[in-house]
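The following block contains the structure, expressed as structure tokens.
The complex appears here minus one protein chain, its other protein chains still in place.
The block that comes next holds chain A.
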Amino acid sequence: MNVLLKSATIVDPKSDFHNQTVDILIEKGVISQISKRISNPKNYKEIKLDNLHVSKGWFDSSVSFGEPGYEERETIENGLKTAALSGFTSVVLNSNTHPVIDTNADVSFLKTKANGNAVDLHPLGALTKESKGVDLAELFDMKSAGAVAFYDYQKPISNPNLIKIALQYASNFDGLVMSFPQESKISGLGVMHEHVTSTSLGLKGNPSLAEELQIARDLFILEYTEGKLHIPTISTAKSVELIRAAKQKKLNVTCSVAIHNLILTDKDLVNFNTNYKVLPPLRSQSDIDALIEGVKDGTIDMVTSDHNPIDIEHKKVEFDHAMYGTIGLESAFGALQTIFTLKKTIDLLTKGKERFDLQSSSIQQGEKANITLFNPNQSYTFTKDNIVSNSKNSCFENHDLKGIVYGIYANNQLVLK
């Protein structure tokens, strides 16, 4: 599709036009010209939007949809549309479907379903068969079909020998192993962060110790195996410390943090609102401070929305019975801008691809156009009207956010609200 973006401010430090307001001509999916003013002799579609800013396309390393098996939560089609309208041109999809994505055929199904979409979908394969934590899934075979890493979504591998073997085995083909940081015997039946708020609500606490113990274990095993480990969605101050130390030791480890864990605390749960029931749980302000420091100094490699649509039947119930998870794609940009500068926000939204061996582009003449369009200055209160997902379980509902997304241009397609 041929498009002329008018008066777009480029936010891309790698571009020659960084911080400049220019016209951008895109022909057949490629940026053919960037200039102060471009005329439109061929009468291409012109895009003029209020305070239009563009960056290279955003990336999210942890989203869940539900198809196959949980289409009532989200379908691949609407999930990818949600991603596009939230600014994401590339998402890594968790394997938490029914059945779990644990074979070459399952991965191929997802790739086929998403084929031709503006958004690139990169499936994760389950690390163990049916994500049961017992036997390794066919990791190499899934990688051949396009799985970018191996992860039992939010299911801790309790057997340390299994994670040892996984790290050793995957290193044969440079595979990336992911391990959910939670020691399940310590977390027990905890449903929120263990602290004074859990005590005052009578809800069982999930102590920070559960996460830190598992990370410490995995880092020891990583050092022994010399494998390649990604720890998704860390949430405590000490976890940041542990990973910082591991990186100083040059271990091949990366980690992410969920955006809501950078902004919301356990105190938000005082009314038993199940939209705040997430895993890892919302923790304390001191954890948030340490996590933000970790993001700033690079200890934390990427942020994620950890987008997880849950249907109302599994959220509008007693807190103990509600499922974990929040949607996050739609609010990601607006939420990040409440704590980071625009420059840092865009940096974070475009980081992490290389860890999954995915190509990254830049806004340059001659490059493939993979672009997010947004207005960074508009403040608003996030409501259900801002939600594209089939499920409406957002922990940012009624929160004040900053910055709206217009859409994306990617894979030769323009997707705008």
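Odds and ends about this structure:
By our rule, a contact is a pair of C-beta atoms (placed from the backbone, for glycine too) under 8 Å apart; a residue touches a chain by one contact, two chains touch by 3 or more; residues count from 1.
Definition applied: contacts and distances are computed from a predicted model.
One chain of the complex is hidden; its UniProt record names it "Aspartate carbamoyltransferase", one of "Potassium-transporting ATPase potassium-binding subunit", "Stage V sporulation protein AF", "NADH-quinone oxidoreductase subunit F" or "Aspartate carbamoyltransferase". In the complete assembly, the contact with the undisplayed chain comes from A:H195, out of A:H122, A:K164 or A:H195. Looking at A:L162, A:L203 or A:V278, the residue that reaches the missing chain in the full complex is A:L203.
Touch with the chain that is not drawn comes from one residue among A:K45, A:H321 or A:K417, which is A:H321.
Although one chain is not displayed, its contacts with chain A can still be listed: residues 188-189, 194-196, 198-205, 207, 271-272, 316-321.
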